[in-house]
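A single protein chain has been omitted; all remaining protein chains appear in their positions.
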Amino acid sequence: MQVVITAVGPDHRGLADPIVHCVTGLGANISEIQMYDHDEECVFSMLTRIDLDAKRLDELRDAMVEVSQRTKLSIRTWTPEFQERRPRLAICVTYRPEPALALLRAIRDGQVKAEPTLMIGNRDKCRGLAEQFDVPWFSVGRGDGTPNDDQMIALCDEHEIDFIILARYMRLLPPSSCWKYAGGRIVNLHHGLLPSFPGIQPYHEAHSSRMLTYGATCHFIVPELDAGNQIIYQSTFTVPPGMPLDEIIRRGQEDNEPHCLVEGVRRVVDGEVRLHFHRVVARK
Amino acid sequence: MQVVITAVGPDHRGLADPIVHCVTGLGANISEIQMYDHDEECVFSMLTRIDLDAKRLDELRDAMVEVSQRTKLSIRTWTPEFQERRPRLAICVTYRPEPALALLRAIRDGQVKAEPTLMIGNRDKCRGLAEQFDVPWFSVGRGDGTPNDDQMIALCDEHEIDFIILARYMRLLPPSSCWKYAGGRIVNLHHGLLPSFPGIQPYHEAHSSRMLTYGATCHFIVPELDAGNQIIYQSTFTVPPGMPLDEIIRRGQEDNEPHCLVEGVRRVVDGEVRLHFHRVVARK
Amino acid sequence: MQVVITAVGPDHRGLADPIVHCVTGLGANISEIQMYDHDEECVFSMLTRIDLDAKRLDELRDAMVEVSQRTKLSIRTWTPEFQERRPRLAICVTYRPEPALALLRAIRDGQVKAEPTLMIGNRDKCRGLAEQFDVPWFSVGRGDGTPNDDQMIALCDEHEIDFIILARYMRLLPPSSCWKYAGGRIVNLHHGLLPSFPGIQPYHEAHSSRMLTYGATCHFIVPELDAGNQIIYQSTFTVPPGMPLDEIIRRGQEDNEPHCLVEGVRRVVDGEVRLHFHRVVARK
Partner (left out) sequence: MQVVITAVGPDHRGLADPIVHCVTGLGANISEIQMYDHDEECVFSMLTRIDLDAKRLDELRDAMVEVSQRTKLSIRTWTPEFQERRPRLAICVTYRPEPALALLRAIRDGQVKAEPTLMIGNRDKCRGLAEQFDVPWFSVGRGDGTPNDDQMIALCDEHEIDFIILARYMRLLPPSSCWKYAGGRIVNLHHGLLPSFPGIQPYHEAHSSRMLTYGATCHFIVPELDAGNQIIYQSTFTVPPGMPLDEIIRRGQEDNEPHCLVEGVRRVVDGEVRLHFHRVVARK
């Protein structure tokens, strides 16, 4: 059974040893280890991907809780092998409801086989959507929309979320959040073609280049790495010369982006794609 | 009647005056003037777009011939208003036959209303295609494929070509050729999405960025200017993660590129798009 | 005598004819004509560079005033040949005083042979600097710093400014202002190396790329064109690994940027460099 362990702590010294000791003690094979630092924030992180006898998963979880309590490291243990259950999603939104709405409909209709466990917003704009689909809603935003990132992670921990879906959630996750859910558990919808248009106004940038093709990209977020390499799905549409920018944006937002998110999340929850080292690979 | 005059000469001094004198003498209104220099080559160029009483077109042509003989400038007079006749195309190729084949079929079937007046190659690879469609074939390449650019322009002049179509023609036109047929008369098929992937291996570059969307771009060539701003049509296709590069290239070459060229040329010969200053605009 | 005529108007039809008629009537030779459009703003522009018998300059100016009144075009006539007089500068500033201070000192000390005719700010931060050097100060900013661009141009017209010097002036000039003073009359100091770091935070961008070289660029502003091709002067400094960003910025702002602006303006007012078509060339 594949298991991913992430650990976040304040320095790079005490990070690896206790976890490595523990997993080798349980007879696991280490498939991958990555350590990152983010020196401006004095935050260090490790991802360990192991092969473990499925019967020893609970033992591993208990051991990691013990290591966490002893070392003050923030440790999470997760397996992408869901057995009988459906993956649990946290759908994060800000202003635009269309991609989240399309995802909730696709889940309702059985197209995406997942649990919409909770919805999180840094603004209240999409609250009604959560109510319409009977999904618990949590607002993590202060008055100006600044999110409480720790609260967001705490909510995901508490509800045993498998995948965090950023459905036009308009804030950057801090590196510590990315690391805590590293290993292919954060899926983002970007409203432009990556890696060419990474900015916050990809429609405007493509338009000012006089492009006639516009696109959206569904990708895993990997801390410290360029988003171009972790693409799950991209979809595009073509416009005639002279189409006004606001009409282009309308088509993108109402049609192309929702489609892109739904197909991207479907690929992830169906296990068709996964993150292998720093790249997306297809299930063999 | 809109008329485009291009002039190429060895310096920037004697270039504008004789032409400007002549067109104002004929009662024309000047809509646009552009002058370019390309100092490494000691070649200067001017494009003049005028509104002229259609009855005086022959008078203008004669006057320009006279100016050309007197000043040694290389001058061309052209109008994009085709009246009853069909635009005449020179289709230029190197190795890949698919886009030219698709264009010749679309012309045969009446989808693209143009005359395939001649085919030009710097290699003989596509000669059979010209024979199959009964289009006169001219080889302008030396043994190593280096084209005789002056011969290419002379052929287009002699056959009164309206549009030069670069259908995966793998050589750069020199600035002087671009200037001689400036004003929206050279249409290129690029096998990648512009402006993001301008290089000679756009499939490889997009693949090494792990993109899942590939595209082709049909655009006007404008001397000295970035190709991103003169896009006539773009088409794309999406692939699943893990598709091998050679399969991606095959799909692009056999399906997407031919489609892109045909639709781009159709837009041009139908007058749906035109070059206005340095940009493509839709016919109002 | 070289003379530059710029004209700005609301469409591209009536723009060229009256000016071209007039200059050819005066026996001038046309060295360069450029026309631009900026369709979003419905503003069109023409630059004409001519060789004129110096004795007929006043005649040209009068004729251009007459054309302007008749056609409602906004026309300016300017010659880069200063004869006995010193070029007149408008020094534009926002927050940072160092580059303007260095320029005023270099003028005072005879290193830069120019008249500091006026200082213009969209903020009042540098007003004291104008007073210290007895240069007339004009504030063109509204309460929030938004500049009155038309007032800025009116001030430059009224004071017969030769060169507009943007000395860390933090607002974009609109295209119409750039066109009115086109032809190498607007000199900008950018606090990063162009074309690599064109953004508004070039120190931050270079730092996040872990660069150890930082630079500033003095360049002509040319409407509609990338700033990378009109570089007058660049200067750089090197830092050791680990130097904090604020220390890097301090060195750049207090030492490198002022030096860069002074040397750039000196090259322009001494006529060592000039704009030839779209490029900076050295005086032969």
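Labels for the chains are A, B and C, by order of writing; each one numbers its residues from 1.
By our rule, contacts are C-beta pairs under 8 Å (C-beta built on N, C-alpha and C of every residue); 3 or more make two chains touch, one makes a residue touch a chain.
None of these values were measured; they are calculated from a predicted model.
**Student:** Using the contact definition given at the top, list the shown chains touched by the missing chain.
**Tutor:** The undisplayed chain, in the complete complex, is in contact with A, C.
**Student:** From the listed residues A:N29, A:Q69 or A:S208, report the one that touches the chain absent from this view.
**Tutor:** Only one listed residue reaches the unshown chain, and that is A:N29.
**Student:** Check the options A:H21, A:K113 or A:R142 and report the residue that touches the missing chain.
**Tutor:** If we include the chain that is not displayed, A:H21 is the one touching it.
**Student:** Out of C:S31, C:T48, C:T77 or C:Q230, which touches the unshown chain?
**Tutor:** Within the whole complex, the residue contacting the unshown chain is C:Q230.
**Student:** Check the options C:P136, C:P195 or C:G271 and report the residue that touches the missing chain.
**Tutor:** Only one listed residue reaches the unshown chain, and that is C:P195.
**Student:** Tell me which stretches of chain C touch the chain missing from the display.
**Tutor:** Residue positions of chain C that touch the missing chain: 193-197, 209-213, 215, 228-236, 238, 240-242, 273, 279-282.
**Student:** Quickly run down the residues of chain A that touch the omitted chain.
**Tutor:** Interface with the chain not displayed, on the chain A side: 12-13, 15-17, 20-21, 24, 29-37, 39, 46, 51, 276-277, 279.
The criterion applied here is as follows: only the chains that are shown with their structure count from here on.
**Student:** How would one label the connectivity among the chains shown: line, ring, star, complete, or other?
**Tutor:** Topology of the interface graph: linear, an open chain of contacts.
**Student:** How many angstrom between the C-alpha centroids of chain C and chain B?
**Tutor:** About 36 Å, centre to centre.
**Student:** Between chain A and chain B, what is the separation of their C-alpha centroids in Å?
**Tutor:** 46
**Student:** Counting in whole Å, what is the centre-to-centre distance of chain A and chain C, each centre being its mean C-alpha position?
**Tutor:** Result: the chain centres lie 47 Å from each other.
**Student:** When you check chain B against every other chain, which residues touch at least two of them?
**Tutor:** Correct list: 279, 281.
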